[in-house]
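Just one protein chain is left out here, and the rest sit where they should.
After this line comes chain A, so read on.
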Amino acid sequence: MGNVPGKESNGNNNGNGSMSTAAFTREFLGGDGNLNGQITGGLRYSSSRKGKNFEDPVVRQRRKEREIQKNKYRNKQIMNLVVKINENVDGGYLAPYDCYKYELDYETDIVRDLIINRELSPFFIPLQDFNENWTNDELINYILNNIKLHENIKPGDLEDNFEDPNEHRLHVSASSLKRKQIKIQKMKMKENAAELQNTENIKFLKDIKNKERDNDNNNDNDKYLQIPSNDLLIKLYKDSEECPICFLFYPKYLNITTCCSQPICSECFVQMKRLEPHFPHDEEDNTRDDEDKDPNSLISEVVKCPFCAISSFGITYTPPKDIRVGIYGKCLPGEYDSNDSNNSDNDDDDNDNESNEITELDMEDPFTKKKIPAVNNNSNNNNKEKKDKSPSIITIDQIRPDWEQKLLSARTKMARRSAAATAMHATSLLQGHSGHNHNTNQCPNNNNNNNNNFRSRGDSNRTSGSQLEAILIEEAVRLSLLDEEERKLREREKERRRK
């Protein structure tokens, strides 16, 4: 029964693995302080640490609410990865062309805002092929025959490959069941997103085809205002540039690294992230287990520039002056006309007239009615503020602000693991394996090293019960401090999100 203190050590920290300190001490030290009896009776704490006995209704309620919140967040993140025809900025979109199985975990709201504010290059549809010698007709011909709103999603693409090894156990743990449940929920969200994406893709292709046909018949094209005009496509893709990371061709309005002025498309930028927390390489010591190391020495390193490896990696984006369409823009992508200076950003005085124009237009076109007018009014103020500023630098930490929390939970998990190892060790010790005597003389004074001291071998001193008790209490205190620290950080995080 549950005699497996390391079982929470797989790659998942969904916050439910926290052992209450009270439970820990109670289990270990027992009511009567009869340490020996308690421990030789079996390590029971791991099976009862989430026992119903310790959970009062308020806590349970709170946990439930948190679960609902988390689910909402997951769903929002996945749905925000759907490319929508209407959500376009300067001919690009608010979600990436390839969703990578909906596993992309950057903060989607932040990125959407950055794109809308023209601080990050929008997700343009990439071209697989491009030749600078193409004439405009050849270019348009290639684009119209080849672009898709989003890469096709095949049924198998949504499966994630991570398999929980604990699922195959005889006695499946509660957290493992929960993980399975989350996985199923996530799969449903992904399927919904994929379905929505397919609908958008089909509409996009159909509109492109119909627009061309109607063009030939000289019908009016107001139906297709969200489909970029040929003028816009030529303007965007005329001097396409290759992103040096994905090798795809994009309009030349890419993000530029601040350190070495290299282009990088937004698609590649949002995929970059910090490595998992790890021990510093210099101190890597192969002779020691990870469990013997101090959890507080785990580090998380900033993402370095992919091109020049400098650690202060950031990008800037300068939006095109002569294209200003879509959200907060002056017209819709279908209306863009390269000869009409109204589409561009050159003329400030035009602003007021422009917004009137768009409102009029909205009256006629139910398609645009909902979105554009609402944002358009404050856009003018926004734009004026933005205009004087030099472009702001965007970093990976900005679109993935959760790194600090990740590091902290990695440290906590590590601390728990080493505590469990210590406890295991204590048991075997009390059960009286001869020749396994340990030096615990200097123990509980030094928080960070007490496991190590405790586990170092080769001294002939016999451990007494009281010393062990002291260590366990020390361990319990340390864990509760770590728990508290983590809780505070989570709260701060929540606070920040609320703002």
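To be clear about the criterion, a contact is a pair of C-beta atoms (placed from the backbone, for glycine too) under 8 Å apart; a residue touches a chain by one contact, two chains touch by 3 or more; residues count from 1.
The definition used in the following text is that contacts and distances are computed from a predicted model.
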{"item": "Name of the absent chain as recorded in UniProt (options \"Probable electron transfer flavoprotein subunit beta\", \"Terpenoid cyclases/Protein prenyltransferase\", \"E2 ubiquitin-conjugating enzyme\" or \"Ras-related protein Rab-21\")", "value": "\"E2 ubiquitin-conjugating enzyme\""}
{"item": "Among A:128, A:141, A:181 or A:199, residue touching the chain not depicted", "value": "A:128"}
{"item": "Omitted-chain contact residue, chosen from A:268, A:298 or A:429", "value": "A:268"}
{"item": "Contact partner of the left-out chain, one of A:83, A:125, A:233 or A:248", "value": "A:248"}
{"item": "Touch residues of chain A, complete complex, unshown partner", "value": "100, 128, 154, 156-157, 161, 244-248, 262, 268, 271-272, 275, 278, 281, 286, 301, 304-307, 309"}
